[in-house]
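Below: one structure, written as structure tokens.
What you see is the complex with one protein chain gone and the rest in place.
Now for subunit A:
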Amino acid sequence: MSTSLLADHETTEVLDRTIITRPSLRDTIDQSLAMAWRALKKMRRNPEQWFDVTLQPLLFTAMFAYIFGGAISGSVEDYLPIVITGILAQTALTACMATGIQLREDMDKGVFDRFKSLPIARIAPLVGPALADLIRYATAATLTILTGLLMGYRPGGGFVGVLGGWLLTVFAGWSLAWIFTYFGTRARSAQAVQGISMMVMFPLTFLSNAFVPSSTLPGWLEAFVKVNPVSLVISAVRDLMNDGALTANVGWALLGCGIVVAIFLPLSVRSYSRKM
């Protein structure tokens, strides 16, 4: 029934039952998908969860372009290639902040007691919502790009470049969400997650090259901006969308995202398991 990779679980006999000793990878995937299904149902029934990924991209794109366009780049059209890619990263970050807050809210509900009491892989209740949230990151990225196009943004990378930038944004959102998921498993309340997340998100977004070229900043700030993972993602997205170039920046961005996942995913699972 399964391949060698998706090896069957080990079992033990207790009474006249066959009990699974450890969940197999296949069990874990099935359980994560079931949890993703639950998260999607929940999203569909709580439309207010969509405000941050629908209204915000529309509003922020227009607002930032018209306010800063003239001052920073001389004209709104010239500013669009900078601001669209910046807002892409910003909305993805806001969306993944919501992932952590909603996880915390969810964990305070009774149903999480049941999830904990069920024989499921401890990672499933975390991976499920993370998978479902891919839809939110995709929505935010799509709407930001569409708003930009309507305002006159003509990406030099063409369709393939834009698609690449879009994919990278969604992947970055998914990766960085593990930071906020970790806060979600650690903090005492959803408000606390919101507070901590804001303090992390604002410096990450604004102390980056999202809205202004980093060369205009004082030296010490420029140094931080250059190593900020959000800057890495934004530079890569700019290379893809504006130049259609698969540069080293793309590699750095992927590596940065990978490192974030490698650190915060295990931390989240450990902290979630310990909460029981």
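Please note the rule applied: a residue touches a chain if its C-beta (ideal position, glycine included) is under 8 Å from a C-beta of that chain, and two chains touch if they have at least 3 such contacts; residues count from 1.
Everything below uses one rule, namely that contacts and distances are computed from a predicted model.
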Omitted chain, identified by the protein name its UniProt record gives, among "ABC-2 family transporter protein", "Fe-S cluster assembly protein SufB", "Carbon monoxide dehydrogenase" or "ATP-binding cassette domain-containing protein": "ATP-binding cassette domain-containing protein"
Residues belonging to subunit A that touch the chain removed from view: 10-15, 17-23, 27, 30-31, 34-35, 37-38, 41-42, 45-46, 109-120, 124, 276
